[in-house]
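The complex is shown incomplete by one protein chain, all other protein chains being positioned as in the whole.
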Amino acid sequence: MREFGYQRVFDVPDALAFGADPEARYLGGGTNLVDLMKTGVDRPALLVDVRELPLDRIEATDSGGLRIGATVTNSDLAAHPEVRRRYPALAQAVLAGASGQLRNMATVGGNLLQRTRCGYFTDSSQPCNKRIPGSGCPAIKGEHRNHAILGASEHCVAVHPSDMSVALAAFDAVVHYETADGPGELPLAEFYLPVGDTPHLETALPSGALITGITLPPAPVAADSRYRKVRERASYAFAIGSVAAALDVRDGAVREVRLAFGAVASRPWRAREAERVLTGGPATPHAFADAADTELAAAEVLPHNRYKVALVRNLVVAMLTELAEEAAR
Amino acid sequence: MAHSTAGVITLTVNGEKHTLPVDHRTTLLDALRERLDLTGTKKGCDLGQCGACTVLLDGRRAVSCLQLAVAAEGREITTIEGVSDGERLHPVQQAFLDLDGYQCGYCTPGQICSAIAVIEEHAAGWPSAATADVRPEAGPPPLTADEIRERMSGNLCRCGAYVSIVQAVAQAADAEGAA
């Protein structure tokens, strides 16, 4: 870890002034910055500590959604009664991530900016196109059991590790940010960039931008939502496949459905094809399976990650079936 | 722009203020162990992957290996050395001792700090990944063995003492509930 400056800031303009330095990083909980600094993956010259910015509130919006400040901790997000009531899958997703200690430290803004846990990315002695553009992707011919099946490229097959973002993707979250030139916003669907040949460029945030919060639009369907995560131990592990699902069924037909997948792509994967196929159709396990197959038809598997296709498909069918059965009760 | 890479900070640890110069790279964990001689907080992985370095920050559990010391200034830090009431062990400590909730003892301070926070988080009504229904209408989940297991999962124990750790946390929670 190189030597670095440290600046604690108390308002957004100050944060932006310090954050304009291209070698600066905003420090939230530090749970995915300090570790990368220790391993030499990231080497900032200045840390701008944003934890004390007045961005730590969760408020209802006039339209019936929620506005979540960027420095809200994962713990406070998951414990908030309105999050649990209106978007239970979001609370579940956050609770499925990391550990109690890390959730107390980690912030919503930082969670969105988590880096991949690909073992080649985190080992600075290995080539990695995300870390050193042009150095190659050893995962493709090497260890890729937990790598992407959707939206990857020949340059990078890493997956995004966030659970929270998967639920946010399902609920059409919008990311708000500030820059020296004024505020901006990005729908989550546009927040993460496609991998293409630039895997080192991960988000559409302008340089120096500070995430200030997220808004969740009202989504009555989200009240009947859940998140399931499969991993290689029962807790305190990253997903090998996860699904956020919400379902509104009336008279056996799907009125509205939301589906997003985790640990299958470089970003949370909103399953819009599956949603399109299902909407208006019968709420049956067969239909759910067909919809999952439609979405996963685009999957490109490597020798050791093809199981993810079956895993995600099975999760979709199981979760939607359960939601449909509960709705019928 | 050249930045100062070190500074003098004041840390509040177990109610006591300590003023010390630090390299900004110094984590709270290293400051406690190397500078303040509070070695009860353990370094297991130094990457937030084991929980051995768990302390309480403003009453909430956190891993001190990913907490920079300079960023901990102004916060109330409680370490294992500060959880007992003088000679009287904290109920969680006593339960770990009585029920053999450890073997080598290296993960133990982190387990105990974590368990103290788990009992408070549960009392505050926080759900966990083991909670079947997280909606507030479902009410607070009972602190079952499965709830304890999930909530304590951020503290790895390589000796394999989880079975008695769960029993110790349950016993301490009962004792505090009764108190």
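Going in written order, the chains are labelled A and B, and every chain counts its residues from 1.
Operating definition for what follows: a residue touches a chain if its C-beta (ideal position, glycine included) is under 8 Å from a C-beta of that chain, and two chains touch if they have at least 3 such contacts.
We adopt the following convention: contacts and distances are computed from a predicted model.
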*Using the UniProt record as the reference, specify the protein name of the hidden chain from among "Xanthine dehydrogenase family protein molybdopterin-binding subunit", "NADH-quinone oxidoreductase subunit M", "L-serine deaminase" or "Putrescine ABC transporter permease PotI".*
"Xanthine dehydrogenase family protein molybdopterin-binding subunit"
*If you put the missing chain back into the full complex, which of the shown chains would it touch?*
A, B
*In the full complex, which of B:R25, B:R61 or B:R75 touches the chain missing from this view?*
B:R25
*Using the definition of touch stated at the top, determine which of A:G119, A:P133, A:G184 or A:P217 touches the missing chain.*
A:G119
*Go through subunit B and note every residue touching the omitted chain.*
23, 25-26, 30, 33-34, 37-47, 49-50, 52, 79-81, 84, 89, 93-94, 96-98, 100, 102-109, 112, 130, 145-146, 148-150, 152-153, 155-166
*Tell me, which residues in subunit A touch the chain that this view leaves out?*
1-3, 38-40, 117, 119-120, 122-126, 138, 141-143, 145, 228, 230-238, 240-241, 304-307, 310-311, 314-315, 317-318
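Keep this in mind: only the chains that are shown with their structure count from here on.
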_Separation of subunit A from subunit B, taking each centre as the mean of its C-alpha atoms, in whole Å_ = 27
*In the complex formed with subunit A, which residues of subunit B make contact?*
1, 3-7, 23-25, 27, 46-48, 51, 54, 57, 60-63, 65-68, 70-71, 114, 117-118, 121, 124-129, 131, 133-137, 149-151, 153-156
*Give every residue of subunit A touching subunit B within the complex, in rising order.*
1, 3-8, 21, 27, 29-31, 34-35, 38-39, 45-47, 49, 51, 75, 78-79, 81, 84-85, 88, 91-92, 95-96, 98-102, 104-105, 234-236
